[in-house]
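A single protein chain has been omitted from the complex, and every remaining protein chain is retained in its original position.
Take a look at chain A:
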């Protein structure tokens, strides 16, 4: 509980963060940027979990634990995604999303 900051302000912050992530995910052409956007989306969710837990149900810890879960999963996912991107880079010497279209064939 942060004095002087209400839950609404924090939720607005996380919403802004979420839509920035969504916007980046849809518009970016660079795979690394897309990955970062995904991280933004995940982080906004984590903020939501933590804040709602802290402000509304201060006696329990489920929200916090889920937040830690998400961070762990996000880390794993990032490792995997970076591995894919590196492999792609070795093949095509670029990290442009256009190059992935060739993987269809």
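Assume a residue touches a chain if its C-beta (ideal position, glycine included) is under 8 Å from a C-beta of that chain, and two chains touch if they have at least 3 such contacts; residues count from 1.
We adopt the following convention: contacts and distances are computed from a predicted model.
The complex includes a chain that is not drawn, and of the options "Aspartate carbamoyltransferase", "ATP-binding cassette domain-containing protein", "NADH-quinone oxidoreductase subunit L" or "cytochrome-c oxidase" the UniProt name matching it is "NADH-quinone oxidoreductase subunit L".
From the options A:11, A:50 or A:97, the residue with contact to the chain not on display is A:97. From the options A:1, A:26 or A:60, the residue with contact to the chain not on display is A:26. Contacts to the hidden chain, counted on chain A, fall at residues 22, 25-27, 34, 97, 100-101, 104.
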